[in-house]
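What follows is subunit A.
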Amino acid sequence: MAQRKIGDVILDVRNISLRFGGVKALTDISFDVREHEIRAIIGPNGAGKSSMLNCINGVYTPQEGSITFRGRTFSHMNSRQVAEMGIARTFQNLALFKGMSVLDNIMTGRNLRIKSNLFLQALRIGPAEREEIEHREVVERIIDFLEIQAYRKTPVGQLPYGLQKRVDLGRALAMEPQVLLLDEPMAGMNVEEKQDMCRFILDVNDEFGTTIVLIEHDMGVVMDISDRVVVLDYGKKIGDGPPEEVRNNPDVIRAYLGTSH
Partner candidate 1 sequence: QAKEQFFPVLVYRTGAYAPNGTPWANGFIDYLKLTNARGGINGVKVIWEECEFGYATDRGVECYERLKGKNGGASMFQPLSTGVTFALTEKAPVDKIPLITAGYGRSESQDGGVFKWNFPLAGTYWVAADVLIQHIAKQEGGFDKLKGKKIALVYHDSPFGKEPIPLLQERATMHGFQLSLLPVAHPGVEQKSTWLQIRQQRPDYVLLWGWGVMNSTAIKEAQAVGYPREKMYGVWWAGAEPDVKDVGAGAKGYNAVTMQHGAEPNAAFIKEILDKVHAKGQGTGPKEEVGQVLYVRGAISAMLAVEGVRRAQERFGKGKVMTGEQVRWGLENLELTQAKLDALGFKGVMRPISTTCQDHMGAAWARIHTWDGSKWQFTSDWYQADEQIIKPMVRAAADKYAAEKKIQRRTPQDCQS
Partner candidate 2 sequence: MFYRENGQFKTSYRDDQQIFPIAQDRWAILALVAFAFVGVPLLADEYLFRAILIPFLILSLAAIGVNILVGYCGQISLGSGAFMAVGAYMAYNAFVRIEGMPLIVALLIGGLCATLVGIVFGIPSLRVKGLYLAVATLAAQFFADWAFLRIGWFTNHNPSGSVSVSNLSVLGWRIDTPVEKYLFCLGVVVVFALLAKNLVRSAIGREWMAIRDMDVAAAVIGIRPVYAKLSAFAVSSFIVGVAGALWGFVHLGSWEPAAFSIDRSFQLLFMVIIGGLGSIMGSFFGAAFIVVLPIFLNQFLPWLGGLFGLSVSTAAVSHTEYMIFGALIVWFLIVEPHGLAKLWSIGKQKLRIWPFPH
């Protein structure tokens, strides 16, 4: 295994607060993510983990706080900018394009990079066709990587849940992101499948050097693969540090892990 070099801070979240009417989803959250690391976010249900990703992603606009990505600071980013800067994500409640095939779903991940305009695409000659084939090759590599060759042309709506999760990951990978935000990628999988998924995540992290932010409830997974863990509870940060340290943090045990772990 290639030795990963954990680099400088690539993504820095400062004092984020997010409210929905009376609900305080996030209160004054700060943490950072270093290049090439696997950063886990854990916390009980409703703690605000997904909302955190949504803020980074530009889906939600936090009322307070800022986000710094590669030296540029934003108080709000729009989704398109975020995507262009190289942040991709997967979703907790599958947000695949149901009516499209696996191949097309993953191809949408390449759309940002497509240059040819509408007319060339309509005529599908020369550059447009070449471009389409180039991207198709990339996507095929991802499909191979995720071992979903057999489902290429199947509409994703018909796939079992676990495979849909993989396609979701594939779509994010197709963006060739620098930072990949994963929201419970392993929910609804058995151990064997979780192992597969971990393997994919680790491979991406190793081979492409992609930084990963991971939300996961399976503590086994979190402990095994993450470099540092942030713990949220009721919208507040209650812990941050290497897995071992977090696991022994009494607040975390009380709020999240329960006694049996």
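Here is the rule we go by: a residue touches a chain if its C-beta (ideal position, glycine included) is under 8 Å from a C-beta of that chain, and two chains touch if they have at least 3 such contacts; residues count from 1.
A quick word on the picks: all candidates are chains of the complex that A comes from, given by their letters.
Source: prediction; values computed, not measured.
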Numbered candidate touching subunit A, per complex, among 1 or 2: 2
Residues of subunit A defined as touching candidate 2 within the complex: 57-59, 79-80, 82-84, 88-89, 91, 95-100, 104, 107-112, 114, 116, 118, 121-124, 128-129, 132-133, 136-137, 140, 171-172, 175
